[in-house]
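Sharing a structure below in structure tokens format, with a few things to ask.
Just one protein chain is left out here, and the rest sit where they should.
Letters A and B name the chains as they come in the text, with residue numbers starting at 1 for each one.
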Amino acid sequence: MTGADRDAAGTGVAAPAVSFARVSKAFGGVRALSDVSFEVLPGEVHCIAGENGSGKSTLIKIITGVYQPDPGAEMSYFGRRVDSVTPAVARGLGINVIWQDLALFPQMTVAENIAFGDILGSRPRLVHRRQMRAKAERVLDRLGVSLDLDARLNTLSIAERQIVAICRTLVGDARLVFMDEPTASLTHSETQSLLAIVRKLSADGVSIVFVSHRLAEVLAISSRVTVLRDGRKVGVYDTEGMTQSRLTELMTGKTFDAEVISGDRSAERAVLEVSGLCRAGEYEDIDLTIRAGEVVGLTGLIGAGRTELGLSLFGMTRPERGAVRLNGEPVSFRSNRDAIAAGVAYVSEDRLTLGLVQPQSIADNVVLPVLGKIVNGLDLISTGKKNDLVSRWIRELNVKVGRPEDPVSTLSGGNQQRIVLAKWLATEPKLLILDSPTVGVDVGARAGLFAIVRQLAAEGLAILLISDEVPEVYFNADRIIHMAGGRFIASYDPRALSLAAVEKAVYA
Amino acid sequence: MRRLLTSTEGRLTIVLVIVCAILALASDQFLTLANFSNLLAASAVNLIFAVGLVVVLIAGGIDISFAVAASVVQYLTVFALQAVGGGNWAFGFFFAGIIGIGLGAINAALIYYFRIISIVVTIATFNAFFGLLMFFTGGKYIYDLPDWWTHRIVFFEVKTPSGWAELTLPGAVMIVAALATWVLINRTTTGRQLYAYGDNPEGARREGISVGAMTFIAFCWMGMMAGIAGLMQVNFVKEVVPNALLGRELDVLAAVVLGGARLGGGRGSVLGCVLGVLLVAIIQNGLNLLGVSPYAFKMVVGAFILFAISTSNISFRNLLGGAAGGRRA
Partner (left out) sequence: MIEAYRRMRDLVGAEVLGLLAFLVIVVIAFSLATPRFLTGENFGSIAFQLPELGLLTLAMLVPILSGGLNLAITYTANFCGLTLAWILQVHGGVDAGFGAFLLGCAAALAVGATAGLIMGLVIAYVGAHPILVSLAMMIFIRGLGEFLTRGGDISGFPDFIRPIGHGSVLGFPIPLLIFLVAAAIWYIMLQRTRHGFSTYMLGSNLEATRYSGIPTRRTITLIYTLSGLMCAVAGIVMVARFNSVRVGHGDAYLLITVLACFLGGVDPFGGFGRVLPVAIALLILQVLSSGLNLIGANQHLSTAVWGLFLIAVMVIRFGWQRLALRR
């Protein structure tokens, strides 16, 4: 027993699991963190909140030994002062991270993934299947979860994989677990069971540090929250009595001065008319009308069927029943090519793998859906037409690019999203479906994106804005539709209801 | 039962049983011990190659050079044995194994130190090995081999009504090679690390698995198996011919991938290799017994594999789901 432990035992107050002070980190000339202090108590559920680039991930990487802080930092783990840590040392101390991409092995079994430490270390270098299974079983029991130990990981749902990732950290007797956006791709009920597991661990004395952009969850699960902004600590706050808007204010440093832009468009001509649309297991009985110049916000928890509906309207899947009319004409799309030709554009929530062809150039990405517009009489691509089209849209959407020939992956998230918009606007759509368009886009850049969206609506485009962040639809849509379990369950008018009321209705 | 139907190995077993049943009905010579021992002997070299290749595939690589590497091993082993004055089986295995490992290490070093992907490296070394071999040997055959090498060794034999059933050296070595590979990939932590590395290289690196070690282990194991296969092939045909194994690389690759190994890593098994190699061999053997022209064998095998992949990968949800789906591996 170290002195610190004895003191803690004596006074009844445990030493902090980690205690960091005066942590700074610069990369080249850029300061990612300046003079940040951070403390987590044993068994505490602590949250780090901040925008992209606020220094959250740098801080995690320093605590887990991936980065070394600049000189002058004071670090202690479980009451013991440490001068420097490596990832191996941190892990030895019981510090674990579950990264957003999980780092699991999809072709291997659940037991192997959980007891991965056995695969790494043990000597003699033999695999003891029974021992591995026993370990895995023990951890699953501890969490009160049952999973088929011999199932290949890629047969599991994302939520189950998340549990496997948590189990892996527990095999190594974790005392502090970092979770990086653990609920990002979970449905509401899956999120609830994950949060239940987090509470259970916390009751066992394991400290959890949670990083999530869903403020409702942050407030529900954690007892304290450390807010970072631009690499500096804004403060540590008890979540008791904290509200989402107050937290947003702390994170951005701006008071949320967004105004409701909602207006009445019921006199306009209908662009999209959907009636009785069904697709088993995805959505049911959808009736929806979007008028020219109207922005309809579609919200609800993940798994409500929002994206599935969007994909059907874009022709990626076929509805089983119901009718869709576009500009009064009945349409039935056999593929998204038909939908694009009819004037539907879809900005995917997954920009990295579905929105853009990342390694290829900015210019090529812009012209990809409109190849028919840049060919000459011989059906050959005309470089002149291509350059004109690309420079026109880059100018129109005010994208800051070096050269159009550069790979699109060299752009920032906000500018990439503008390129996605550019390529779809080039198709001259009548209906624009935006599916979670601000994922991975900073708050400043978000404002710019929505300014474009409003401009487009003003020009007469019909827009369906899908988002699980209620404020996003509240401040940017004319009306809000609440979807749950594949059905439209309510409709809200931002002019008539407060943000808090809508949030309460959706998140409850 | 569900596992039997969902795993590639399970489905392949069912296909194999059906093919065997048809052949057993069509030819009374098929289901005999003698025929079975013939089949085993004829498949020995390919299976030794296959269990080497599957390790590389599991680790996420591919090797095109192993068959010509085996030919290189044969020639170098002949010279090495001459240098020690004839040698014996112990020398033979030692030289073939070591030279094979050396050739595998060349591939691994190029892949690891220069970050060149394995298909580029092994296509280059395929050409380099084969070209240099043909250049230095002048394409000459070698018949003058030590007696022990070409001598037929029979471990046991039984006389059956349809002829002698026997277990010869290549067959026995094949069994040992398969067992050794099975132990490596299933029973040692190194083997599980190979799976993990092939499955998710970035994840494996983050968990502390050594990329260099994985690359060298996989390609050296392949090299060792190639060397041993070369040694056994000489025992079987009793001569050393520089281009005898040329083209074998793609046949073996087809059999291993048919047996469930995944191009891209993380998946593959010794059982799958055995089933893949056997299936091809049994079809040829069956056609032979049925009196089909030997020229037609390859055609049937190719058509069979084409048919198998066309049907096995179809997801019924995709068929019914209309515009959805259609993801390429």
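In the analysis below, a contact is a pair of C-beta atoms (placed from the backbone, for glycine too) under 8 Å apart; a residue touches a chain by one contact, two chains touch by 3 or more.
Predicted, not measured: the structure shown is a model, and the values here were computed from it.
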Chains in view that touch the one left out, judged over the entire complex: A, B
Out of B:33, B:123, B:142 or B:289, only one touches the absent chain, namely B:123
Who touches the missing chain here, B:143, B:156 or B:295? B:295
From B:84, B:132 or B:176, residue that would touch the chain that is not displayed: B:132
Which parts of chain B are in contact with the chain that was left out? 64, 110, 114-117, 119-121, 123-135, 139, 247, 250-251, 253-254, 257-258, 263, 293, 295-303, 305-306, 309-310, 313-315, 326-329
The missing chain sits against chain A at residues 316, 335-337, 340, 346, 348, 353-360, 364, 367-369, 371-372, 375, 379-381, 423, 427
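Here is the rule we use: only the chains that are shown with their structure count from here on.
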Need the CA-centroid distance for the pair chain A / chain B, whole Å please. 45
Name, in rising order, each residue of chain A that touches chain B in their complex. 88, 99, 102-108, 112, 116, 118-122, 125-127, 315-318, 333-336
Interface residues, chain B side, partner chain A - complex: 186-193, 195-196, 199-200, 202-204, 206-209, 262, 266-267, 321-324
